[in-house]
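Right, one structure below, let's go through it.
The complex is shown incomplete by one protein chain, all other protein chains being positioned as in the whole.
This part shows chain A:
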Amino acid sequence: MAANIIATRIADFLKKYPPFTSLSKEELYHISSEAVVCHFESGDYVFRQGEAGSGNLFVVKEGVIHLERQEEDALVLVDICDEGDLFGVRAMLSGKPYVFHARSAEESLVYALPVALFKPLIESHSQIAMFFAAGLAGGQAGLLDTHTTKRFPYQDSGSLLNWNRPLEKTHGELVWMAPDKTIKEVATVMTDKKIGSMVLCYANGELAGIVTDTDFREKVSTGKASIDAPVSDIMSTDVVTMPLGQPLSNYLLKMLRHKIRHICITTDGKPIGMLSERDLMAAHQNHPVTLVYAMEEASTLKKLTDLRNQADDLIRFYLEQQVSISLTASLATHINDALIRRVIDIALQEVQKKSGAPPVEFTWISLGSEGRSEQLIRTDQDNAIIYDDVNGSTEDKEKVKQYFLQLGGKVNDMLAEAGFEYCPADMMAGNPQWCQPLSEWKQYFSGWIRQPQEKALMLSTIFFDYRRVYGSESLLVQLKDHLKKEIRDESIFLNFLAKNALKNPPPLSFFKNLVVERSGEHRHEFDIKARAMMPLVDIARVLSLDIGQLDEMNTVARYHLLAREEPKRKELYHAAADSYEYLMRIRALNGFTHHDSGRFISIENLGKLDRQILRNTFEPIYQLQQMLELRYQLSYFN
C-alpha cells in the first residue's frame, strides 16, 4: 500500500515550521500519521485552563487560536497562535493541567499530535529540546520579555523523560480467573483485591478475555446479565495486548489510540501481567526529595555516584520542561550539596578512625559557580576549608593543618570519583594553600583587595563567591564581616574589579554576528561562558559588593536584589537576570547533549531562532557594560 497521503501532506506542512524543521522526513511522517485533524468554530475551546492535559500537542493549520489566562477578575490574552504555531507544550511536558484556555478566535483547523511520539524526539534532538527549553512554543513564558512579570512556577516534576526505555517487567503478579466462573465470583475477587479489571484465562494459560468495572456497570447492574451467569457472557474478547520489551512510548501510544488505560502484557500469547497508565507514569517517577533522602542514607560512594547520575536525568528533564531555571539550579545545588555533605561524612569517619575528632571547628565552602548555586551540570570542583584559629606552638598548628588537609584530600578524591573533576588550577581543599585557618583567610582577602593585581583579581572572582556546604556558620559570618569592612575601606578595589569585569571578549562582531572562536579545538564555536555568561556574573559581583550585599551569591538573585536597591534601573537588572537564566539553560542543555561542560556552542547547529534569542540576551550585557564604564570612570583607569 502506498504511503498515507494525508500524513504526507501534514508532514509537508509541518516541516516549514520550527521545531519540525529539524526533523527528518521519516520522523515527520511518523508524527503526521498519528495526527488528529480538529476543526473549531469561532469561540470553541481547544482546551480550558485547569483541564488535564489531553496527551496532545497542537499545531495551527488554519485560523487563529488565542491563549488566555483566567485571572481572578480578568481574562488575560497570553499569546496568539496562527498558522504553524505550536501550543499545549507546557501541559505536555509537565503532565499538569493546562494553565490557560486555548480558544478559537475564528474558524480554525488544528493538528493534534500525540505527546508520546514527541517525548523520544525531545531526548534525541537537542534542537527540539532547545525549542521548548527556550519557551518558543505558544504560551510558554516569554523569557526575554521584560514585561512578563508573571512566571509560571512549576514546583515539582511529574515524570522523567525516558520514553525510549524498553518495558522490562510488569508491576506485580497477574491476577486471573477462568472464564467459566460466575460473574458474582469474579466480582467478589475483584472487590477483595481492589482491582478494576480481571483477566480471564483458559486452563492452558491462554487469554480468553477481560472484564472491567464498566462491564459490571453496563451489563450486570442494568439486568442484562445475571450475577450467576458465567463471566464469559459479559467479558470482552478483543483485549489489547502487547509483548514486553517495547519502548515505553509505544505502550502509551497504544493506550491513547485505543482510549484505554490498561494493556495486557503477554509472552508467547499468554498474559503475564497488566500495564496501567499509572504504572507507566510511575515508571518515570523520580522525585528530587526522594533522591536527596536516598543520598543522605547512602553508605558507599558507588551508591552516591549512581544517585547523582540519576539526578542528571532529573535536572535535564526540569530544563526541558521549562521549569524555572532558578528552581532547577536550586534543585541541582541541593542535590550536589547533599552529595558533598555525605562524602564529607564518610571521609570524616575514615579520618577519625586514625586521627580522632576534628581538633577545631571548620567550614567546607564551595566556590565559583557551585558557590553561586549555578551548577546544573557537574563541572570541576572548586572548594576550600576554613578552620578556626589554633592557639599554640607551630607544631600544634601544623598538626591541625595536616588533619584538615587529609580530610580535604580525601573528599577531593571521592568527589572526583563521583564525577566532579579535579580543578585544573588546584583550587581545592586538599591544596595546602586553600586549607587555612580563619586569620589566614582574612589576610588573603585583605591582600587581594589592597593589591589588586591581575592574579589577585582572578582569585577574588572565585573566592568571593563562596558558600558554606558543611560545618560552622560562625566562621563564615566572621569572614563575611571582614570582607565587607575591607571593601568599604578600599573602595578603589571595586574600580579594578569593574575593569576586570569588562575584559571579556565581546559576543557580537561589528556586523552583529555571533563571534566564534578563530582557532584551536573549538574553532567556529561560540564560547557562551566567556563571551556571554562571565560578563553578567562579573558585573553582578562588582555591583553587589559595592552595595555590601554579601548574603546572596547567585547571579540571578544578585540582579533581583540590585533591582530592589536601585529601582530606576529595575528593568535592566531584571532583563540581565532573565538573560542569565536563558544562557544557563542553553549551556546546560548543550552540555547534556555533548557530555561536556556545554561551554562551546556550535553556531551551525543552532536554528535561526535560537541565534536570534542568543543575540537578544546580549542587549542587557551591553547596557551594563556601558553603565560600569561610566560609574567606575573606567576610561580614565589603566
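Here is the rule we go by: a contact is a pair of C-beta atoms (placed from the backbone, for glycine too) under 8 Å apart; a residue touches a chain by one contact, two chains touch by 3 or more; residues count from 1.
We take it that contacts and distances are computed from a predicted model.
Q: Name the chain not shown, per its UniProt record: "Small GTP-binding protein domain protein", "histidine kinase", "3'-5' exonuclease" or "ABC transporter permease"?
A: Going by UniProt, the chain not displayed is called "3'-5' exonuclease".
Q: Which of A:33, A:406 or A:605 touches the chain that is not shown?
A: A:33
Q: Which of A:7, A:229 or A:390 touches the chain that is not shown?
A: A:7
Q: To test your reading of the contact rule: which positions on chain A touch the chain that is missing from view?
A: Residues of chain A in contact with the hidden chain: 1-2, 4-7, 9-10, 32-41, 62, 107, 109, 112, 257.
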